Structures are given as structure tokens and as C-alpha cells.
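With one protein chain held back, the other chains of the complex are shown just where they sit.
This part shows chain A:
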Amino acid sequence: MEFLDFRWDIIWNYRESFIRGIWVTLILTICGFIGGFILGVLLGLGKNSKKKWLYFPCKLYIDLFRGTPLLVQIFIIHLALIPTLFGHSLGFMVSGITALVLNCAAYTAEIIRAGIQSIDKGQMEAARSLGLNQFQAMRKVILPQAFRRMIPPLGNEFITLLKDSSLVTVIAANDILYAAKVVSGAYFRFWEPYLAAAALYLTLTFIVSKVVSLIERRFSIEYNPRKNKNEGRVGA
């Protein structure tokens, strides 16, 4: 039966493409996430603001990027925005990372906003009543608590981004999916390369989800009375 007649050697022959693909996928995802996170914090804070001139642009941005497909965003950025700004393409890496940063920012902004709003407003009042200004209260009291609650949804966002980064293949990024495409083009076989790509993505998302739950556990230690590392330092 054709189905069982897998030829894994063709994957092995192209192992370098796949390894490069893993790196490209990781770089796209990690850069996209870090950039998206930073921009997302600003947007999320802006969307939480009572100042209308801050709130509305942030809301507009978030709605635009969440309301349109990432694939369309990639095309606009790669084929229209960057050539218009710079006169020529800057390659798939720049376009890809830009698209992922901008897209991820919209989603993290919502996570940040929801995380901040989930903190009881008494916390902000207590901080302000001690004389902290808005910024100090955010930094010392609200964000440290909110970030803990944001870890699981941020982890999900990272995994989503990792998978969505495969869309950058359409602008010829040589990521994992691209490696599979090359193999399938060379051998006219489709099962092996795409199953290999799927397996690689699955492995990466599995590792990420393990890391996320590790981080989650680490940050919740202080909340757990039984694991309180300062216990016993009574009156020290």
C-alpha cells in the first residue's frame, strides 16, 4: 500500500532545510512576540486609559489588527507598506517580523487590558492613597499582580504566533513549512514533508507549553503559603 510506503530518507536528505526552518520559525516567533509584547503593553495601557485621545487610537489599532486576517496583513506590509516606505523590499525577515509584531501586539494588548482590569480597584486606591502616582502604582502594585494572571493567556498567544508564523512562507520565508514545500516540490511526495513539518510544529508548541506552565508555577510560589520561602525568617 502506497500509504505505508513512507520514504523518510527524503526528509533526512533535506535535514538542513528543516533545521534552518526551525531557526527561522523560532526567530520570527520570538522577535514577533517580544516586539508584540512591548507594543502590546503600551496599547493595553492606552486602551485602559480614561483619556479619549489615548483610548481611541489604541482601540482602533486593536480592532483593525484583530479584525483582519494575518495573511492579508503580511501581504500589505511586504508588498505595499515596506516598498512604499523604503523604495524596495527589505526581505521576508523584516516584513515577516513586522507583520507578526503588529499582529501580536493587538492580541497581547487585549490580554494586558483584561489582566489589568481583573485587579480589584481597591489595589489602585490603596496605592494612590499612600501617595504613589499613577505610574508608580501601576509598576509596583497593579502590573506585578496582573502579569501573573496574564502568563497563561500570553503563553497561548505565543503558541498561536508560533503556528501563525507559518503564514510568512507565502512571502518566501524559509521557515519549517517552506522546507516541507521544497521537499514536496523536489520529490512530488506530500505525506512525508508535511507530516514532518507538522511534527516539528507540534514538538515546538509542546515545549513552549511546558515552559509556560513552568513559568506559571514559578511565579505562583509566593502565593502559595505552604511553599513560602521566607517562612521561618520570623523577626529576622
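Some observations on this one:
As a convention for this text, a contact is a pair of C-beta atoms (placed from the backbone, for glycine too) under 8 Å apart; a residue touches a chain by one contact, two chains touch by 3 or more; residues count from 1.
The rule is short, and it goes like this: contacts and distances are computed from a predicted model.
One chain of the complex is hidden; its UniProt record names it "Polar amino acid transport system ATP-binding protein", one of "Carbohydrate ABC transporter membrane protein 2, CUT1 family", "Polar amino acid transport system ATP-binding protein", "ATP-dependent DNA helicase RecQ" or "Electron transfer flavoprotein subunit alpha".
Only one of A:145, A:160 or A:209 touches the chain withheld from this view, namely A:145.
Screening A:13, A:68, A:89 or A:133 for touch with the missing chain picks out A:133. Where chain A meets the omitted chain, the residues involved are 120, 122-123, 125-133, 136, 140-141, 144-145, 148, 222-223, 225, 228, 230-231, 233-236.
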